[in-house]
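Below is one structure; the comments refer to it alone.
Only one protein chain is missing from this complex, and each of the others stays in its spot.
Going in written order, the chains are labelled A and B, and every chain counts its residues from 1.
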Amino acid sequence: MKIAVVVYGSPTGSGAAASAYRYVSAALELGHEITRVFFYGEAVHTATALAAPPQDENDLLSRWQQLGQARELDLVVCIAAALRRGVLDADEARRHEKEACNLAPGFTLSGLGQLTDATLNSDRVITFGG
Amino acid sequence: MQEADKSLLVVVRHGPYQGQLAREALDAVLTAAAFEQPVSLLFMDDGVFQLTPNQDGSAIDAKNLATMLAVLPMYDVDRVYVELDSLNLRAISPESLTLPATPVGGHALRDLFVNNAHLLSF
Partner (left out) sequence: MNKIEVEGATVELDREGFLRDLHQWSRQVAVELARREQIDLGDEHWEIIDLLRSFYKEYKVSPAMRILVKQAGIKLGREKGSSLHLLRLFPGSPAKVASKIAGLPKPTNCL
């Protein structure tokens, strides 16, 4: 089955972001295809490269990055939601005259059209948080 | 693939000024509509407060959500529903709402969930 995953939950303020990760891992294990993971709302904080959690705690960012690389996942962060909350890649930092950028490697900033596209091209859309 | 198979129901369950959720739900709806995808919108739970009249966001430096929701007809989003129980519980009359939303409950509500291929909940 082709599954799109949409995450709204903050990585620290809710369990949604971690649940989404476990769901995606399990779905892949079972042979499903993940068409896209779309990070929206507070979930855009998942993709900041600057989070430094204690070493003995779940490092959600690294886990997404490793899974993304191993399974060639399309990890898309909503650009409008990210700009509002300060998650920027180098291009957007330049465009908006900010001093630094923090989008973690393995993630892409893109528009809400990617969410519409994912719903169109998937059998199921599973939402985490909200 | 048939278009009807990919119709989208967006369910809005949170109040208008609780964080960015209401605004981001509207953006998702407008984007789907701009791509000419069939989209329906259902307001339920505290989401029905988004449709109440005389909102004034200026007191909390927020943009008026009702003003922005009024753009929906311009995007040809005319399938707008509101859950009847949520209105009743909050003593809001369907006639007072800022958008022409169809009150639904019971079977009509169930059909809405059954007849749309995808659901996005905000």
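We adopt the following convention: contacts are C-beta pairs under 8 Å (C-beta built on N, C-alpha and C of every residue); 3 or more make two chains touch, one makes a residue touch a chain.
Note that the coordinates shown come from a computational prediction; the quantities given were computed from them, not determined experimentally.
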From the listed residues B:7, B:31 or B:121, report the one that touches the chain absent from this view. B:31
Touching residue (missing chain; options A:34, A:47, A:112 or A:125): A:112
Since one chain isn't shown, list which residues of chain B touch it in the complete complex. 27, 30-31, 34, 36, 63-64, 67-68, 70-71, 74-75
Mind pulling the chain A residues that touch the left-out chain? 78-80, 83, 94-97, 111-113
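Please note the rule applied: only the chains that are shown with their structure count from here on.
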From the C-alpha centre of chain A to that of chain B, how far is it in Å? 25
Which part of chain A faces chain B closely enough to touch in the complex? 6, 8, 40-42, 80-81, 84, 111-113, 115-117, 119-120, 122, 124-125, 127, 130
Going by the contact rule at the top, pick out the chain B residues touching chain A in the complex. 6, 8, 13, 19-21, 24, 27-28, 31-32, 35, 37, 118-122
